[in-house]
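Excluded from the complex is one protein chain; the other protein chains are retained at their positions.
Up next, chain A:
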């Protein structure tokens, strides 16, 4: 891949990463139940890699803690993501990566919605519809080429290039 060849956003803004989650003394007490919260869902998806840059979704501010909503009792998770530019062609791929990662790592009792932050993308409605359509998502994961690209984004590997 060459600069200027395929990249749509050549020089994206890189944001500071959030600190590690602050530990609570009760975290190590087996008798206390830790509820699911937005931070936990964010921790699951923050390390997903961007399909075109050697950066994580967190570094590109595509996902953030505030945009992860969790209703533990109601078994509902909603994740908003913000593409770096309004015409980003990778938006649906990013959405699929987030969906797949959450599908793998959240208990199946949760209903998960992955949607684009309102007003941040030109084809927001179309992509949201695509991501909400269970069958289309399932069909996408049947496609080995697509699955391979998505797996490369979510695979637990060290980050390609360092920032700083």
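Convention: a residue touches a chain if its C-beta (ideal position, glycine included) is under 8 Å from a C-beta of that chain, and two chains touch if they have at least 3 such contacts; residues count from 1.
Throughout what follows, contacts and distances are computed from a predicted model.
Visitor: Select, from "RBR-type E3 ubiquitin transferase", "Large ribosomal subunit protein mL38", "NADH-ubiquinone oxidoreductase chain 4" or "MMS19 nucleotide excision repair protein", the UniProt-recorded name of the complex's unshown chain.
Guide: "MMS19 nucleotide excision repair protein"
Visitor: Looking beyond the chains shown, say which of A:55, A:90 or A:131 touches the absent one.
Guide: Candidates A:55, A:90 or A:131; residue touching the omitted chain: A:55.
Visitor: With the missing chain put back, one of A:87, A:111 or A:152 would touch it. Which one?
Guide: A:152
Visitor: Counting contacts across the full complex, list the positions on chain A that touch the omitted chain.
Guide: Interface with the chain not displayed, on the chain A side: 1-3, 10-16, 27-28, 30, 33-34, 40, 43-44, 53-55, 101, 104-109, 144-145, 147-152, 154-156, 159-164.
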